[in-house]
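Of the protein chains in this complex, all but one are displayed in their positions.
Should a chain be cited, it is by its letter among A, B and C, assigned in written order, with residues numbered from 1 in that chain.
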Amino acid sequence: MTENDRAILKVSELSSRAIPWSRTLDVLIIVVAAFLVWSVSHISFLLLGGDWDFFIDWKDRQYWILIIPITTIIMAASFQAIFWNLFRLPVGATASLLLLLLGTWIVRYHSWQGLAYFPLSLVVPGTCLMGALVLDAILVLSRSWLVTGMFGAVLYGLLFYPANWIYMAGYFQPVMNMGDMTSVADLIGYTFPRAGTPEYIRIIERGTLRTFGDTPTWVSAFFSAFVCIFLYYMFWGLGVLACNARFFPVGERFKLIYGNKGKAAGKAVGAAAAQPGAAS
Amino acid sequence: MSLHRMSLRRFGLSILLAAMTAATTLVSLPAAAHGERATEPYIRTRTVHWYDVTWSSEKIGVNDKVTVEGKFHLFTDWPDAASKPELAFLSNASPGAVMTRVESYINDMPAQQSVRQLEIGRDYPFKMVMAGRVPGRWHLHPVLNVHGAGPIVGPGHWVEVTGSAADYKLPVTTMTGEVIDDLQHYGVARVQWWQAGYALLAVAWIVWWIRRPLIVPRWNAIRKGREDLLITRTDDRVAAGLLVLVLVVVIGGYRYTTQKYEYVVPLQAGSFKTKPLPQVPSLVAVEMKDATYDVPGRSLRLDVEITNQSESPMRLGEFTTANLRFLDKSLDVAVAGVDPSFPKDLVAGSSLKLSDSSPIAPGEKRTLRIEATDAAWEIERLVSFLTNVDSRVGGMLFFFDAKGQRHMAEVFGPIVPVFTQLQLAQSH
Amino acid sequence: MHNRTGCSWRRSTLITCSAVLGLTLSQGAGAHGGLSVDDDMCKLRLGPFNMHFTGYQPEINGNREFCEDIPKVGNTIVVMDAIEPELREIPIEVRIIRDTGDESQLDAVTVVHLPPKIYVSGSVPLEYSFTTPGKFVGLVTAGAQGQYVSRFPFSVGIPPKRYGFYLLLLGVVVLGLGMYRYSGMKRQRQMAGQT
Partner (left out) sequence: MSIQVASSIPSARASSVPKERKMFSLGPVAIGWGLLLAVYAGLRLYQGAFSFEYGLDATSPEFATYWMTLFKVEVPLIFGSGLCVWMYLWFTRDRDMDSMSGETELKRYFGLIAWFMMYTFSFLWIASFFGEGDATWHQTVIRDTALTPSHIVVFYACVPMYIVFGVSSLLYATTRIPAFARGYSLPLIMAVLGPGLILPNLGFNEWGHAFWMTEEIFSHPLHWGFPILGWTGLALGGLFIQVIGRMAELFKEVGGTADNANPA
């Protein structure tokens, strides 16, 4: 219990009986929120940018660097908006990316390797976790979603490539296969066959114009950063929209059925009330 | 009975009925077709015809090799519904990575990438070398994936892999001299260590926030306008520190990595072209006059007009389509054409019935009735070409001359279902 | 009054942030080493003519090209390409010497010597395996009487000072401090607004 905690509890006027309830509620909400952030982040990323994250021979210099930040910042922004607006908690982005990484590794072990015998080297995932940490940090410092969108989303898009290149560079060393030069990643993709992925189906870079020297990766990273800004604002908006707590008015019959009419139908309902109350 | 209770029962009943109907509709989904058998018949009979396919062995240990070799012919009557083989990839249909690809060639050109512009009507030899990785009994087929038509599956053969999966090793040496002892685990530990570090940072950040009174206290504090309590000056310091730490770690790590792996190549995404086998002048002209499928009799009847343009007498030895082979058992050279390693269940039990199996003299033109009878038409679900969008059939005829030389010819055309077998049985 | 200093701090933060971004870009672009040919920077003047100078170290970093600084010790291939066609008709002599200051006895400090020869293809390749890092000088003399001489120093195995990287790290620290000050300043303005 730090000094700040005591100040918050005093301001919130919770009696000593209520404080343990409040702490229990904290833990329950953490569990529910964790499950939900984990599920929504994973299903959203899985079907919007999953393929580039599944296979090592999809991690090219054009689409992988562009698509992964874009398809993960959307849920990071939405959850950031929810927890910030409701509780001033800047953990939405980090929680989304951390749980996505955890879920991804679980599936890589249990399903890709466990069920279909694919080696882990074929299915190593990348992560935007460092970008998410920067997003949350800038939200704390600026306390404004405008500035976070401008600086945080740009760094989010820019950081993905270098943060993952640190451990992916080894896969792009040249190696000989059947007399042709290829990359270690291509060789892994070729060696371990996938029935649903013929080579031509890969949506990867098929050639550059060298308009930027030999650094097409940074062109993709900057384009990704640029798109991330707009997606951040759009999905921060969706997060705010999701926080509207509207109740629709309900007809009398609905209230009658739900025993909410009170006195008027009390007599007809009273008899029923004698039955065992809600044994939740 | 008060209105209240009566409506209640009706409401409960309606829920019950809705649930039951939902359950039954889902259950009555048709039991669907099978793996390679699910491919449309027009693709299996009129696109790629695999022949002379051999498997080097039926039983291999982990790390041992098995070679699948053969040829495939691209049918001239290519169906409109499937796009032409402009872009294709030679693959294999074994479940997951139970067997690994070592080498694959199409007409001696390495087939790691996709192949462009295969020519319709021509033949291509292929070779695939696979290695055993996971013990078990696996069905190994050659497959030609054609862009826009999907996988076209060749004949499948059971291969037994023995030993233990742990013995599988795949050492590789890169052109920059780095020796990789096993490609299966290469780089994985490095990824995991770095991502564990990132995750540790993230967990610390989250715990830093959720360790304090969280939901209702902060909710009340916001209602009272005391937001200043919620984000303290130390939080600013922690956030600024985190921002700098993340950027420094990433920039430093990236710089170290670009120096360590100076020579890197992007993913190889080109495709290759390969020449077909030389065009053999077809010495036997074949034209389909009529094709019927006797539904109850499970037999395909083709009336074919054959013109022998060679100098040697010709005999029809085999009719093959959709990986099924119907042999004229009386012709030894035809029977010898079946490689011992060829799966028995793809060779029809009953012989190919010909209206006149005497050799066709050079220059002679003869209309022959060919009858291929086998339950495989049903088991392989090929009969749906009767109920298909364009009910045509296609296949290959193998003729053998006096010296045993084989001459191939395509036969294709519309097909009509008939029910004669039943009438025959009833008539006598 | 308070307001004016407030927005100056904001401006300085924005400047540092854009500086950091710019550096990241240049750091990224430069990170790949030497100047590539199409930047046309690696030239040596030979009287009225020009020649391209390109260094390779295939075993170490494949087909990457270098100009004045060849990063590592080891087998190095240097190719000089004549730009003007006249250079293909006159003899060219190439000598690489260790940069010891006195060039009195050339032969003592010579590392590589290509006798005068007419290179019809316009390209002068030479290969040498540098054993020790250090400074070297390339001497190219062209023309029948050796009237055109070109001297160009280059280093082998001496890692070039990479200021870009340290500047970038400094920029990151400045960004962090800037954001921290900005946050404190915004906090004061909120407190002032509330009371």
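The rule is short, and it goes like this: a contact is a pair of C-beta atoms (placed from the backbone, for glycine too) under 8 Å apart; a residue touches a chain by one contact, two chains touch by 3 or more.
Quick caveat: nothing in here was measured; it's all calculated off a predicted structure.
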(message) Just to confirm, in the complete assembly, which displayed chains does the hidden chain contact?
(response) A, B
(message) Which candidate, A:M150, A:M178 or A:A195, sits in contact with the chain we can't see?
(response) A:A195
(message) One chain is left out of this view; which of B:V153, B:A199, B:L283 or B:V393 touches it in the full complex?
(response) B:V153
(message) Contact with the hidden chain only, please: which subunit A residues?
(response) 6, 9-10, 13-29, 31-33, 35-36, 38-40, 42-52, 54, 71, 75, 78-79, 81-82, 85-86, 103-104, 106-107, 110-112, 114-116, 118, 194-198, 201, 203, 238-239, 242-250, 255, 258-260, 262-263, 266, 269-270, 272-273, 275-280
(message) Touching residues of subunit B against the unshown chain: what are they?
(response) 12, 15-16, 19, 22-23, 26-27, 29, 31-39, 93, 95-96, 136, 139, 143, 145, 149-151, 153, 207, 211, 215-216, 219-220, 223, 381
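The definition used in the following text is that only the chains that are shown with their structure count from here on.
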(request) Give, as an integer number of Å, the spacing between the C-alpha centres of subunit C and subunit B. (result) 52
(request) With chain centres taken as the means of their Cα atoms, state the distance from subunit A to subunit C in Å. (result) 42
(request) Check each residue of subunit A and list the ones that touch at least two other chains. (result) 138, 140-141, 143, 174
(request) Could you check subunit C for residues that touch two or more other chains and list them? (result) 24, 31-32, 62, 179-180, 183
(request) Provide the residue numbers of subunit C that touch subunit B in the complex, in ascending order. (result) 24, 27, 31-33, 59-62, 64, 165, 168-169, 172-173, 175-177, 179-180, 183-184, 187, 190-191, 194
(message) Quick check on the complex: what are the subunit B residues that touch subunit C?
(response) 175-177, 225, 227-228, 233, 236-237, 239-241, 243-244, 247-248, 251-252, 255, 258, 262-263
(request) Under the touch definition given earlier, write down the residues of subunit C that touch subunit A in their complex. (result) 17, 21, 24-25, 28-29, 31-32, 36, 38-39, 62, 179-180, 182-183, 186
